[in-house]
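Yeah, one chain of the complex is gone here, protein chain that is, but the others are all in their spots.
Chain lettering (A, B and C) follows the sequence in which the chains are written, and residue indices restart at 1 in each chain.
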Amino acid sequence: MTISSATSSPGRAASREADLAHRFTQVRTLTLDLVAPLSDADATVQSMDDASPAKWHLAHTSWFFETFVLRDHVPGYEAFDSNYAFLFNSYYEAEGARHARPRRGMLTRPSLDEIRAYRAHVDAAVQAALPGLGNDALDLVELGLNHEQQHQELLLTDILHLFAQNPLHPAVWPPQPMASVEAAPLEWIEGPTGQVEIGHAGQGFAFDCEGPRHAVLLTPYALASRAVTNGEWAAFIADGGYRDPRHWLSDGWAWVKGEGISAPLYWQQDDDGGWMQFGLDGLRSVDPAAPVTHISLYEADAYASWVGARLPTEQEWEAVATMHDAASGNQLDRAGPVRPRADAAASMFGNVWQWTGSAYRPYPGFKAAEGAVGEYNGKFMSGQFVLRGSSCATPRGSVRPSYRNFFYPHQRWQFTGLRLAKDLT
Amino acid sequence: MTISSATSSPGRAASREADLAHRFTQVRTLTLDLVAPLSDADATVQSMDDASPAKWHLAHTSWFFETFVLRDHVPGYEAFDSNYAFLFNSYYEAEGARHARPRRGMLTRPSLDEIRAYRAHVDAAVQAALPGLGNDALDLVELGLNHEQQHQELLLTDILHLFAQNPLHPAVWPPQPMASVEAAPLEWIEGPTGQVEIGHAGQGFAFDCEGPRHAVLLTPYALASRAVTNGEWAAFIADGGYRDPRHWLSDGWAWVKGEGISAPLYWQQDDDGGWMQFGLDGLRSVDPAAPVTHISLYEADAYASWVGARLPTEQEWEAVATMHDAASGNQLDRAGPVRPRADAAASMFGNVWQWTGSAYRPYPGFKAAEGAVGEYNGKFMSGQFVLRGSSCATPRGSVRPSYRNFFYPHQRWQFTGLRLAKDLT
Amino acid sequence: MTISSATSSPGRAASREADLAHRFTQVRTLTLDLVAPLSDADATVQSMDDASPAKWHLAHTSWFFETFVLRDHVPGYEAFDSNYAFLFNSYYEAEGARHARPRRGMLTRPSLDEIRAYRAHVDAAVQAALPGLGNDALDLVELGLNHEQQHQELLLTDILHLFAQNPLHPAVWPPQPMASVEAAPLEWIEGPTGQVEIGHAGQGFAFDCEGPRHAVLLTPYALASRAVTNGEWAAFIADGGYRDPRHWLSDGWAWVKGEGISAPLYWQQDDDGGWMQFGLDGLRSVDPAAPVTHISLYEADAYASWVGARLPTEQEWEAVATMHDAASGNQLDRAGPVRPRADAAASMFGNVWQWTGSAYRPYPGFKAAEGAVGEYNGKFMSGQFVLRGSSCATPRGSVRPSYRNFFYPHQRWQFTGLRLAKDLT
Partner (left out) sequence: MTISSATSSPGRAASREADLAHRFTQVRTLTLDLVAPLSDADATVQSMDDASPAKWHLAHTSWFFETFVLRDHVPGYEAFDSNYAFLFNSYYEAEGARHARPRRGMLTRPSLDEIRAYRAHVDAAVQAALPGLGNDALDLVELGLNHEQQHQELLLTDILHLFAQNPLHPAVWPPQPMASVEAAPLEWIEGPTGQVEIGHAGQGFAFDCEGPRHAVLLTPYALASRAVTNGEWAAFIADGGYRDPRHWLSDGWAWVKGEGISAPLYWQQDDDGGWMQFGLDGLRSVDPAAPVTHISLYEADAYASWVGARLPTEQEWEAVATMHDAASGNQLDRAGPVRPRADAAASMFGNVWQWTGSAYRPYPGFKAAEGAVGEYNGKFMSGQFVLRGSSCATPRGSVRPSYRNFFYPHQRWQFTGLRLAKDLT
């Protein structure tokens, strides 16, 4: 998941700076709250190439403000440490050489405390500068906050992945009691058809890849009223779903065979054959009513094929989501147990990201911005699929119906799930 | 490239059998003509996992008729050799276990002559059965012929890849004189806009993935009047196009760095820095007026980015192609030198496959057929991009404006090129 | 296995040239006889990096004479084809660039017939030149003949490996009836102890690594009177030998787990659990009385550990072999079924190469020759183990008690077996 140039939000002068200062404090504080339970070691280790250490997330999000706001827009700003640009650039080729991604976990120094000091340094400088920044710089502050919110989610999923490697099953947060609810019955929601407008409408922040807004033609279809549940997924497993090539995309079948996949990531069977699931609150029984999560696009597609349905396109998904109220659900606004929940399953947002059948490609008329900021989204538009909605690990207020998340079809360490679709007629 | 269930062509009784018998002879004969210059060894070796030996193509296309027509529709048919089903099934899971794809080159036995005898056996049985086959079986014959035409092209590109591994630069066919023409000036063709119908219209044969026919919305755009030429590509190289990450998709840049890519496949520089190109007629100077070929989607996209244009979508491409007359150009109807030619560059067809910016995904309402035949197209719909048109190695008469070819974005051993597109307004 | 500079054999003038001319014809003819059953395709394909195509063996052995005898010692000799030096050099860095070893199987051209013509050209030139060659050149002819005999064995084991990849189990030669003998009882032979001389004694040809002759100290030990048999090996398997880490070297256990090893190479179980073995005469039942073959050093060592014995050192082996008559047994002197045989098992030679517990390292005082010829042996002296004796695929007359064969401990596509040893007292 990557960020992109902001659609400039219209002025309103002083109140914008004040608003951003307030949000800046909120967002930056939440990041620190999320890492509060972590040790220096927890925050340092990288569990796979796709993941980054928590410390790196803390530093990289600060580097973003330091580089694009402080260095470029605040005369006389002195970098906290001149080495950090090399260490904490993620993938911006225009910003020069950088530490190799798979080696991020080698950086035992600087320590977590030093990175906290780095954050404090940047925070103070941004807050001091904010009242005097022009609109271009304020756009970058806004972009940086959305960027940091994306990294808050990655930070949680990367920590989960790291802790899952530990045979002791450590928990980041203490377990909470499971809701004793049953899954809502699955109903079909007919979506808007014919010529439908999708894409960001122009008010408020959005990433560049969410536009331009444009019309698409939709033929009759329906979306499921809720995501597929763990209980339904267990039936797919029990029916031999992972062993029958007929359900699978060819690439997916090669992945299942090559990696020995037989269940969602973090699922394991206890001695009695019951399914357990590892999460940020440790190892516990699978809740059959909660949405299934940590599945790949290949698994989502195979399940849909098995059940005789299909994945929605991202256009269908957005058309349906736009009919509903604003984003809601089980989203993140403070540190604490993070888990898809049965009682939040009916929202389009807030439980699990939903794989769509749409490849991540540019909308008609899309053009990436000039310079480093233009690298945020456009260059990732091959080989990945779009996910829509948001998850239990997505910060509240950071997404909208037009939001396009994207991952490779085999990736599943995010809180990924699926919502079924079907053709009508 | 893979085949798919046929859209049944309308009857007309006896004339259909006669027509198929005639085409059967034509197609099966051309395949043998194509391998006439090959030795037993040439026809046996597999040069990479993506390629298959010529002998395997000869056998697999025969296995297709033997299995889906003779075994399933001709009572009493005796298989030529009961082992062949294991050896020459390509990827049909429903047909059971099969020899591993990367091990196809280990089969020095059966020999090329034995495979020719296998073909003769199958040919005689099909011709004998044809007059009495029902429409379902005739559909499968028609599918088998289109399937074999696809393999004719693969056979040529696989042989080219094999011969390119040989430091002696052997030629399949003797070189012909180069046309001494200049590239036509590049002009821009405005395509149809608004609500436009695409997809197979229902008359004649088509693969399942070419339908259902459906309407799309197109905003103003133009396509180049011809493909990008070798001369233009040499300018891209000379400008450092392969060394500047700004032009490249992120996956493409990783591919360029990881594989050390610096020119199209089969290009090499002579001692004076001039570009040479290896082809089925050996090693010769690059013709600057001919279309560039053997490039990946990544290269095509980077070139378009460098020149300030973009790739067409497959919908745009089809809309423009439909305005023109039927497929024409430099296509294959007999064994002989096969090469993109400058004097054929203006056609939408017949020189090089053209990468589009469209991921290979199902059209609205697409459903794969039941059974083994349903594995032909649908299961490949992840990770690949659509190419349109046809190449100098495509058998004449085997494509149409709705034809969707598809390959992974890094693959370039086919005769792949590009045609530029741009937004209007 | 590689060759090395010859210890010059003492003169005797004219009779040496005549003797070499006679042996030259014999050796060169046997090579052609061995490939007589092969098709062009059989002779072209390379089944793994460790193996070479038969055609390559034919050409490389000819290149050896062409380069080191004809080019260097016969004024006016014209190379058959100037490209062949690049194609058919094996690993002589001093001879310049060469075709990459894992790509040898890509050379469908030149054809097998062209390589036969190359051999005829070289043969005629060598025979014409022989009467006038000086002793240095005659030494190189003798070296070339020993070199070619080594490649005769490799040619057979490489063809066996290739044919083993084919699910049809093709046989190079028709099967012969199995000898219905029982394995001889295992007895222990006490070997010479104290200060014992080993290494080539100076009469006749030997590779450089067989000297210098030197004394070693041997403490009391005994060697088994015959090699371990298939029947004994089946008992090791049945006892779980491949599943118990206690028997295995650490590297060997990693190899067993990583490669999924559970039996000698080319063994497979039929539906009733009986063991079949693929050989140059096809697939047939394992003969329990014949020596086990196609095992790695790791397997040999694990078996010895399981049975409470150990592998002999190469010094012990040579000391015992020197007590016996000259090499004998089931060795190769014409094309035909090649297989370890129960009735030949008692010889130190001629059935299977015998893994020793000695790493392949230089003898005290060893110095490699100058120039390309010096690359034959010395540079391979790390990571490999010595095998002693000879196999059913070793040409008769090409080995002696001092002969040191060597392979990496995981390699087992040669006719490799083992003879047990134990300490006395």
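Here, a contact is a pair of C-beta atoms (placed from the backbone, for glycine too) under 8 Å apart; a residue touches a chain by one contact, two chains touch by 3 or more.
Note that the coordinates shown come from a computational prediction; the quantities given were computed from them, not determined experimentally.
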item: Which displayed chains the hidden chain touches across the whole complex; value: A, C
item: Which of C:N83, C:Q203 or C:T219 contacts the chain that the document leaves out; value: C:T219
item: Per the touch definition above, residue among C:S82, C:S180 or C:S250 touching the missing chain; value: C:S250
item: Among A:G134, A:P167 or A:P185, the residue in touch with the chain that has been omitted; value: A:P167
item: Residue ranges of chain C at the interface with the undisplayed chain; value: 91, 93-94, 195, 214-217, 219, 245-246, 248-253, 297-298, 301, 357-359, 361-362, 364-365, 379-383, 385, 409, 423
item: Touch residues of chain A, complete complex, unshown partner; value: 39-45, 47, 83, 86-87, 99, 103, 105-112, 162-163, 165-168, 170
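We adopt the following convention: only the chains that are shown with their structure count from here on.
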item: Chain of greatest Cα-centre distance to chain A; value: C
item: Chain B and chain C: spacing of chain centres that average the CA atoms, whole Å; value: 46
item: Distance from the mean Cα position of chain B to that of chain A, given in whole angstrom; value: 38
item: Junction residues of chain A - those touching two or more other chains; value: none
